[in-house]
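Shown next, in structure tokens, is the structure this report addresses.
The complex appears here without one of its protein chains, the remainder shown in place.
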Amino acid sequence: MSDVAFEQHAPRPAAAPPWWRRLIGFNLLAASALGIGGWFLGHWVGTRITIGMDSQLGTDQNDIATFMGFLFAVSGWLIGLGFLNYPLGRMLGRPPSLREKEEEGPGRYFRLCTDHKVVGMQYFVTILLFFLIAGLNAMFIRAELLTPKEKLWNANQYLSLVGLHGTMMLMMMSAAILGPFANYFVPIMIGARRMAFPRLESLSFWLVPPAGLILLSAVALGGFPTGWTGYAPLANTARAGMDAYLFAFALIGLSMTIVGANMLATVLTMRAPGMTWTRLPIFVWGVICTSVLMVLAAPVLFATLSMVALDRTADTSFFLASAGGSPFLYTNLFWFFGHPEVYILALPGFGVVLEILPVFSRKPLWGYRLAVAGMLGVTLLSFMVWQHHLFVSGMNADLRPFYMLTTELISVPTGFIFLNGLGTLWRGRIRFTVPMLFAMAFFSNFLIGGLSGVFLSDVPSDVSTHGSYFVMAHFHYTIMGGLVFALFAATYYWLPKMTGLRFNETLAKIHFWGMFVFFNFTFAPLFVAGMLGMPRRVSVYSSSLQGINDFVSVSAFLLGLSMLVFLINLVYSTVFARVPAEANPWHSRGLEFQLPTPIPVRNFERTPVIESGPYEYGVPGAPPVAALGRPAVAGGGGSSP
Amino acid sequence: MSRGARLLAVAGATAVAVALVAIYVADFLAANPTPLRAAPAPRGAQLTLQTVASYGHDPHPDWVSYLARDGSGKWHHTTIFKVPAHALVRVTVYQYDTATGLRNPFWSQVRGTVGNTMTVDGRTLHALPPDDASHTFAIPELGVSVPLKGVGDNAPNQCSVAPCTAAQAHTTVTFTFRTGNPGRFRWQCFVPCAASFVFGNGGPMQSIGWMDGYVQVV
Amino acid sequence: MSSADAPIVSPYAELEPPEILAHNLQVGARVMAAAQSFALLAFVFAYFYLRTLNSNGAWRPRHVNPSAGIGVALAACLVLCAAAYFVGVRRLGDGTERGWRIAASAALVFGLGAFGLIVAQLASIEFGPTSGGYASVFVGWHAFYAVNLLLVLVWLETLVAQSLHTHTQHLAPESGDVSAPFAVMRPAGDAFAVVLSVAIVLGLLGYLLLYVV
Partner (left out) sequence: MTSNLAPAAAPSGEPHIRRLIVIWVVLSAIGVALVVFALGPHMPPWTFSDEARDQRNINIMLAALATPVLLAVWMALVYSIVAFRQRGVAIVDGTPIHGGGRLEVAWIVVTTLIVVSLAVAGTAALFGTTKGAGGGQGPDPLAVPHGSLPPLQVQVIGQQWAWTFRYPAFGGVETTQIAIPAGRVIALHVTSLDVNHSFWAIRLGVKADAIPGSDNVAFVRPRRPGSFRIRCAELCGLWHGHMFTTGLVLTPAAFSSWIRRQVVANAAATRTLPPYSTHYFPEPLRRAG
């Protein structure tokens, strides 16, 4: 491996190998083949080793074989991508090297690539794909809810739809902003050439596609009935589709831990000279806070899902009350992860909108320190509120006031973000660009989400709203109204920089208005449905609620259409129109927009020295963020400290 | 790439996506056992069912299951039944499975049938010892709940592959219930009868086509 | 370090400068140690939760008694592994390569011994995981900890292998800066010390909970 390192800057051989030769090697093709082969091998091995095991007899559902299949499939996938080559080489004493993984050409998108910009693009496409699949499931859910009785899908299929939609969204949205945009832009924003652990970065991405596909394989295994929360002991009794849920979610937990660790190390150590903590773009602060949550919460998820997997395969009884376990153990452990997870979804959104508002208000970010304090406060508090998911579960009654207080206190740091946003808009010069529209809609939506959260945090109110459509509307207002709007803000803001191509603005505006209007039409009535007594995850409801539900379903279909508009715009702009975008289309001060488009592989020709904060719009005498000298060229030199 | 090639590529990708979605809908979402219409009978209909300890065929040869017989005497692996509205539905269940016992003995009493009774091998009963129950046939929304007596553990000639025949060990349970307005009602079994699943509640107990289904009153 | 305009000669020039690599390793190791401890503490939480609840009186039936001997041996292996490694890190600081290699290899052997003991324990226990809450946590903890330990030992093995390699690297003439690998060695050893000590402390905590109290 070390010997190939020296060939990097050698001129390319004149005679290119035949096209099929380039398909052979450690790439997606090999990964798919080994992944599929691994599934069959693992399943066969699992079946062999369980012969004669009491626990797997007579179920027609050999959970050990299923897990072995998944394990071998993922191992095969990673081997096929070449993830074992380097660690094995190191275990054999080869020296550290990064050489062979950063290259040009479209092939790098289909293999292990340590260029953080490639990983960002890989993440973007993958997350978008799974987002659309999960969204399609939501359409099928709403189609069923057009009638108050089960009509289109039977009860099992309906629950599987709910579980697939919820789990897929939670899995993919956890990295919706960190995956594509933090991977792509955090190193650039802090003036670094790459992430701290580029190989781990690539690994964190390449775990996502198998996780999504394994979750989808639940369909072939009979579905799973538990929704995204996977409550035990229902999960103990569920069909083989449950194994797919457990394995896929655990993989995402692993991926999240790696992403978080990598981001933290990157921001802590790789900042360019002069990039002080108060000059850090606010988006990077959002990423830091999210990473802290990921690193501490996701391992708990991993351990919890492992316990369920042990219950299902090794016959332990962690969650069986009659055998010395407890269902409360699951709910406590799950929500210890689950509530920080909510902020894993929300915090990058805060970062994105606060990053975008100053650019289009042409004003400094109002109250930078307050925004940072708000995010840190949310991070800290989010670990102390999880039992508000258990207010009526029979938890210790005396604990409820404490969790009521902590939960309501978390709205204080969240409120900081609103003050920052409004303060930034105030007396600015607001331009109604598409990213700005999404960022402002974020505030409106998240406000409703936050205020409805106060109802849920108040125990007496929670008694009537817990487990109802009120909760469902609440978290869609925070996650979809918050995170997904921020995601699209980020997409319209940064994708032109990433692809070098402009979006069609008319289609983008149609997308925004359709999404904003029909998002509110879809979820606002569901607060009412929940208040009137409609529980979550049911396909049978009181016929008096049919009017509301029909309205919601139709709005949801139109909301789905607005996503289609986005997709059409994306394909049209990147495949057909291909209008080149300027290097800095938004006249942003952000360091990432000072680089040429496309951004060179090494980002910076020489390490930039940061001389000013990124939001000094209109500040007299403020220097540019960094003096970059002559335009950087691809492949330029090594590091200079 | 030329414009035409790009168009072709996008159209191809769209076609693949649509095809995948269509397969997903047809093979998973809309997959249901075929509904079976109860045979006509005086003042209503006759529904003939059997329960079998292990179905014996793919996809789940070891799962416990209900089967239903159509007018021509052929057994079908379905749990979705169509019965007429405002009529008497006479149900005959041939019980080939052994007893598991009820988790909640409350369901050992016959409820919601005409006279709150059933006949077991010709004897009229109001209730069953809870440990003798092998399954129940319950339509909670119509108030119907009938425990089904299992065959003895040591009975000779037990059935293990569906459909079971009259020669094999079984008990015969009959009861009649009255239907009301049209609608789609779920029915299920309350005996934790899913062998090898935790609490006996997994697998067939949670699967339509095995121990759960719909009664469509039409 | 090569400057921006100098031609690239060493594979290490492609990496960040050593002090940044070292800093990366330190931060990454601490973060991974935190992640590792949260995952394992989930099992500790399960231990205390189920023990306090004693649902259906089934926390620990009388017949649930794992082999205390294996437990003691396991704890001893973990302590020796940590001790050997810390001796090794000292030698690394001195620059005594030989001492480091011997001590680190010893740590590896003790770690593998601990892993083997866990496997032996799981193979030999006379109760099944079905035997209540304690048995569940016992099996779950040992399985989970064994996998965790194995991953930690992979890192340790890499360090050992790398230190063997640096010796030969001194002879390699083509690198402009031959001391670079060993400059990375020291911080890597320190960073791993964090991960190892957290893993060992958690292992000893598990020993205390599952065998002693």
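Per-chain residue numbering starts at 1, and chain names A, B and C are given in the order in which the chains are listed.
Basically, a contact is a pair of C-beta atoms (placed from the backbone, for glycine too) under 8 Å apart; a residue touches a chain by one contact, two chains touch by 3 or more.
Keep in mind the model is a prediction, meaning the values are calculated, not measured.
For the chain that does not appear, the touching partners among the shown chains are A, B, C. Check A:Pro96, A:Gly135, A:Gly212 or A:Pro225 against the missing chain and you find that the one touching it is A:Pro225. Among the residues A:Val125, A:Val392 or A:Ala627, only A:Val392 touches the chain that is left out of the figure. When the whole complex is considered, the residue among B:Met118, B:Leu148 or B:Ile208 that touches the unshown chain is B:Ile208. Interface with the hidden chain, as seen from chain C, comprises residues 55-56, 130. Mapped onto chain B, the footprint of the missing chain covers residues 100, 103-109, 111, 126-127, 129-130, 138, 140-141, 143, 186, 188, 190, 192-201, 205-208, 212. Contact residues of chain A toward the unshown chain are 54-55, 58, 150, 155-156, 158-159, 225-227, 229, 231, 233-234, 237-238, 315, 317, 320-323, 326-328, 331, 361-370, 390-398, 400-401, 404-405, 408-409, 411-412, 415-416, 418-420, 422-423, 425-432, 440, 443-444, 447-448, 451, 454-455, 458-464, 466-468, 531-533, 535-542, 587, 616-620.
Note that only the chains that are shown with their structure count from here on.
Rounded to a whole number, the gap between the C-alpha centres of chain A and chain B is 42 angstrom. Chain geometry summary: the mean Cα position of chain B and that of chain C are 54 Å apart. Rounded to whole angstrom units, the spacing between the C-alpha centres of chain A and chain C is 30.
Contacts with at least two other chains are made by residues 311 of chain A.
Among the residues of chain C, none is in touch with two or more other chains.
Of all residues in chain A, only 55-61, 136, 140, 149-150, 152-157, 160-161, 219, 222-223, 225, 233, 236-239, 311, 320, 571, 575-576 touch chain B in the complex they form. Across the complex, chain A is touched by residues 3, 6-7, 9-10, 21, 24-25, 28-32, 59-63, 183-184, 186, 195-199, 201-203, 205-208, 212, 214 of chain B. Listing the residues of chain C that touch chain A in their complex gives 1-6, 8, 11-17, 19-21, 23-24, 27-28, 31-32, 34-36, 38-43, 45-46, 49-50, 53-56, 58-60, 128-130, 132-137, 139-140, 143-144, 154, 157-158, 161-162, 164-165, 169, 174, 181, 184.
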